[in-house]
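A single protein chain has been omitted; all remaining protein chains appear in their positions.
And then subunit A:
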């Protein structure tokens, strides 16, 4: 056995492996994983490179929420409001958060520049929509954070052109003392199509949970859906779009419940039954009967397989 040999990996390979571990961390656990990865690597330089690449990706895909240093509000870290690698725009406070990805904190903030803000025509739609979404999220998610970003056409000054919003809802619950973490993430892409007077909605929902007291069990559920509504005034759009989102998310929640309720008697049963097909415990004390029946079936040529 060549147990004593050292790792033959190149630094590049080590970085890839470290990144893989970091990116596969369950919600809220990347700092724990990072600590272990750092120990395993025993190479500070390699770890730093991997962390610098993996944390921003992880933070954006988990849509983590950070508070502004002056407590003026919160900002979500997503790819939809990313101005620069560590700058994230918050339309509600018209600020840009400066983020330290690896520490997962907002270190500073600056007022957004004029060219980073949407036009007043767009802002009217966005603001009305944001207000409805905030109302909905505060009712549906005890710890939900949400935001509406303009991802296309933010400089349109008047009707006649298309634009696009993304609604982000991120609700995480971290309870490591109870060995349980979880998150709900929704991304709704909303395309306002002026030419056909239609608003098209596409949703991506993702729910994850990790329970790890004396074990490791994870839920990973994903769903996509689409819908549409008429292009109306900012207030009417806000209400009907929020209703669409509410409807689909409620439906999805109930389909998750259905999946759970089907587990014991259908889905889990296909892996292992609770009781044998005979519905009684296995007769270990009397296994001789099996060898007898098997001998007979062998003789008769009806043996299994």
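The definition used in the following text is that contacts are C-beta pairs under 8 Å (C-beta built on N, C-alpha and C of every residue); 3 or more make two chains touch, one makes a residue touch a chain; residues count from 1.
Just so we're on the same page, contacts and distances are computed from a predicted model.
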| item | value |
| --- | --- |
| Which of "F-actin-capping protein subunit beta", "Rab-like protein 2B isoform X1", "THIF-type NAD/FAD binding fold domain-containing protein" or "SUMO-activating enzyme subunit" matches, in UniProt, the chain that is not displayed | "F-actin-capping protein subunit beta" |
| On subunit A, residues whose C-beta touches the chain left out of the figure | 1-9, 13-14, 17, 20-21, 24-26, 29, 32-33, 36-37, 40-41, 139-144, 171-173, 180-184, 205, 207, 209-212, 214-224, 240, 243, 246-247, 249-250, 252-260, 262-264, 266-278, 281-282, 284-285, 287, 290-291, 294, 304-305 |
